[in-house]
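Just one protein chain is left out here, and the rest sit where they should.
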Amino acid sequence: MTTLGQVALAAVALLFMLSAPAFLSEHQIHILIQILFFAYLSSCWNILGGFTGQLSFGHALFLAVGAYTSTLLLLQLGVSPWIGMLAGGTLAGALGLFIGYLSFRYGIKGTFFVLVTLAFTEIARIIALNTSAIGGASGLYIPIRANDLWHLKFVNKSHYYYVIFGLLLIVLAVTAWLERSRAGHRLVAIRENEDAAEALGVNLLRYKLLATALSAFLTALGGTFYAHYVTFIDPSTLLNMNMALEITIYSIVGGIGTLLGPLLGAAVLVPIAETVRAEFGHNYAGVHLVVYGALLMIIVRYAPDGIIGLIRWLREQWTKSRLLPAHQTSEAKP
Amino acid sequence: MSLLDVQGVTRSFGGLRAVSNLSFTVERGSIVGLIGPNGAGKTTTFSLISGFDRPSAGQVLFKGERITGLSPDVICLRGLTRTFQIMQAFPKLTVLQNVMIGAYARHRAVAAARAHATEVLRKLGMAARVDEQARNLTLADLKRLEIAKALATSPELLLLDEVVSGLTPTEVEELVGLIRNIRAEGVTIVMIEHVMQAIMALSDTIVVLHHGEKIFEGQPRQVATNPAVVQAYLGEELAVA
Partner (left out) sequence: MTSALVLQAIVSGLLLGGVYSLICVGLTLTFGVMRIINFAHGEFLMVAMYATYFFAVGFKTEPYAAIVVVLPGLFLFGVLIFHFLIRPIQSRDPLNQMLLLVGLSLVLQNGALALFSPDTRALQSALLYSKLELGDVIIGMPMLIAFVVSILITLALYWQLRFTELGRMIRAAASDRGAAELMGINVNRVNMLAFGMGIGCLGVAAPLMMPVYYVVPDIGTFFILIAFVVVVLGGLGNFVGAMLASFLVAIAQSIGALFMPGSTAPVLPFLLFILVLLFKPEGLFGRPAR
């Protein structure tokens, strides 16, 4: 597809997405919001996990930091969530730097880094459950008001839709920039081969920290959105290992390390989850994870580059079959 | 002042001395061959010089300044780049993208890095392969890619680790020519090699290591007749390509 074709397609998609709420029901918009929300979170994760190759199961922590920071600022000091969002993001970014520095400075990587992020998340969960000042196990409620933009409160779901859509556009823009920039290329080099990257002048610590802080900051913004959309936050939902895993699955299934992979993954998986929930009378939160888990296993085993990898492979096969003249293929000797 | 000055460098692993009190210098514009039987400590020496490992004793001076203990990326930015004996390409990236990573050491802008990388690849005769993924390359091309990546960092000193081993005699000839061109452009080279054809053709000076110690330093034509060297290689096969 030519670049002009790509731009045209993107423009059409954008127009479609912007006008969608007009002709969809509240429930359908809710599903779309979930898709965009998880696409957003997963895209943020992708920056560290996909581009830089540092798999993390700790992004639930950054999500929670964002949610709790803006909520507490709102409840205690009446601060607008738009500002609270930035505060939460900064705090999460700092936390990311802390965890990242501890890990990368001391040579913790690969599966060990995964475990360290899990450990930090679990520590946070236990502390949060025991700290009544931030709601403890009972969690915090966001008071429901009528339409109030400054306080991120809307009556119609469609307004929330535009907020999360805007956030998604931001993270996609950041990712697209990374794909084209020197910094982003160096991050990918780190993923592909750390030693080789270092030998060519890439400061591993600095770049890993950059990716971690950026990923954490952006994830936390999603936390604020979550808090105001769901109007209730608690440690069990946010700092749950399942949440941490879910965030990664959309990227892995869609295509880890690609721009649209997380979005594709969410677009495919969230409706499946909704269907599973509907079928089983959505009695137990988490049943959809059976399907997610199965798909994860299948993808890891047979298509590690995800759906996007599959599409690329299919295109290659298609191109190959068209390049070979018919008489040559039939003459191929065993 | 020598470009590279290795002074009494030792690397111990518990009781084992991989490199023992090694000293040699490399003059600007020269090609130094580093040879020795397997396990002599050659690649360890490269790791010690390029920052991937710390010596237990001794120091390394580059352009008169201490680089011992600096990290590899800092040393690279100072003008000293190494290649790896085991191919260390970026598998999913294309040849061009691989080399661009090297170019980024000196070029901040993506376009400038791309131009420089393209030029380096052209000089190494790989212009036709720029868009192929590194994981699909042949061994000979991988070896060239390894050199190209390092060359793209515009080094003053290049450490080449067995860049011709495993190649056919014709391929070796080509690479020898390329390395001569690289030196002609002002890059100083230290090369580890087993392939005598290449080492003899290129080196101004040869340093021989055995069990981590330097047992000879001098002219190439004196190497084959030096008794200590011959004895070190007894039982080892000199690869004569």
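Here the chain labels run A and B in written order, and each chain numbers its own residues starting at 1.
Assume a residue touches a chain if its C-beta (ideal position, glycine included) is under 8 Å from a C-beta of that chain, and two chains touch if they have at least 3 such contacts.
Values in this document were obtained by computation on a predicted structure and should not be read as measured data.
Asker: Counting contacts across the entire complex, name the shown chains the missing chain touches.
Answerer: A
Asker: Among A:183, A:245, A:268 or A:310, which residue is in touch with the absent chain?
Answerer: Checking the options A:183, A:245, A:268 or A:310, the one contacting the hidden chain is A:245.
Asker: In the full complex, which of A:112, A:177 or A:318 touches the chain missing from this view?
Answerer: Going through A:112, A:177 or A:318 one by one, A:112 is the residue touching the chain not shown.
Asker: For chain A, which residues lie in contact with the unshown chain of the complex?
Answerer: Within chain A, the residues that touch the unshown chain are 55, 102, 106-108, 110-112, 114-116, 118-120, 122-123, 126-127, 129-130, 241-242, 245, 252, 280, 283-284, 286-290, 292-297, 300-301, 304.
In this section, only the chains that are shown with their structure count from here on.
Asker: Roughly how far is chain A from chain B, going centre to centre by Cα mean, in whole Å?
Answerer: From the centre of chain A to the centre of chain B is 42 Å.
Asker: Contact residues on chain A for chain B in the complex?
Answerer: Touching chain B from chain A are residues 180-182, 185-186, 188-189, 192-193, 195-204.
Asker: Give every residue of chain B touching chain A within the complex, in rising order.
Answerer: Answer in residue numbers: 50, 52, 71-74, 76-77, 81-84, 88-93, 97, 100-102, 104-105, 108-110, 113, 149-150, 152-153.
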